[in-house]
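Before we start, here is the structure in question, set down as structure tokens.
Take a look at chain A:
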Amino acid sequence: MNNRSNLTQWMLLILKKDLLLSYRRAATYMTPLIFFLIVVTLFPLALGPDKSLLSTLSPAIIWVTALLASLLAVESIFQEDYRDGTLDYFFISGEPIFILIFIKVLGHWMVTGVPLLIAALLSSLILFMSKDIIISLFISLFLGSFSLSLLGALGGALSLGRSAILSAIIVLPLSVPILLLGSATVFSAINYSDYSVYLFYMGAILSLAIPGLSLATVEAIKLNYE
Partner candidate 1 sequence: MGSSPSIFRFISTIFPWLFFFSILFLMGSLFWGLFLAPTDYKQGDAYRIIFIHVPSAILGQSGYIFMAVFGFICLVWRVKVAGMIVRSIAPVGASFTLLALVSGSIWGKPTWGTWWVWDARLTSTLILFFLYIAIISLFSVIESKQKADRAGSILALVGVAIIPIIKKSVDWWQTLHQSSTFSLSSSPSMTADMYLPLLSCVLAFYLIFLVIVLSRMKLEIVQRERSTNWVKDFYS
Partner candidate 2 sequence: MNNLTLYNLLFMDGQGLFVWSVFVVLLFVLIWNLYIPYKKLQKIISTDFSDISERGKN
């Protein structure tokens, strides 16, 4: 018959549909963004307006807040697709499912991770971060937020249909290395030392996480089909 679909068409379908859906529902990308900005502004209020203190703490503040904000978005990755049956069709697509799941996470990162990057750049100004380290913040957040999205997908899949706190308990300990490496990148940029080794390891984690966590997420979703 004339409607043989292939993998590329499936990937495009998932990406297009997810982007369209979050475009229609601003909450999906606005909630983590607003949460991030509010939490970052809380720090100067609690710590006092001391410029040097804020700029010293800024990498830690931004990274911890980005981690928490990305946790907020975990719930929404598979919840709706699972409830309305869209996930069923992944399993009867005849395509490698972990690639479809990866594309789904990619779409999710595009609507939650990328706004966070922009918000982080904005808040680096609020926290008096110097201009030359912003680039290290940006690259580390770029690599880190994608790894966090992949981890969040696993957490969301394991806690599908259950409380949001469960996924936080699952994801948080696993995301420790990303947090450590991410803030280490920015801290060593502040100290004018070479931070490329941290970025290298963040990239290595990401490239391991893409196949590994996608496969684990597929297994976790399959559990709900028994």
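Picked so that all candidates are chains of the complex that A comes from, given by their letters.
In this text, contacts are C-beta pairs under 8 Å (C-beta built on N, C-alpha and C of every residue); 3 or more make two chains touch, one makes a residue touch a chain; residues count from 1.
No experiment lies behind these values; they were computed from the predicted model shown.
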Numbered candidate touching chain A, per complex, among 1 or 2: 1
Residues on chain A engaged by candidate 1 in the complex (per definition of touch): 154, 158-159, 162-163, 166, 169-170, 172-174, 176-177, 180-181, 183-184, 187-188, 198, 201, 205, 208, 212-213, 216, 219-220, 223, 226
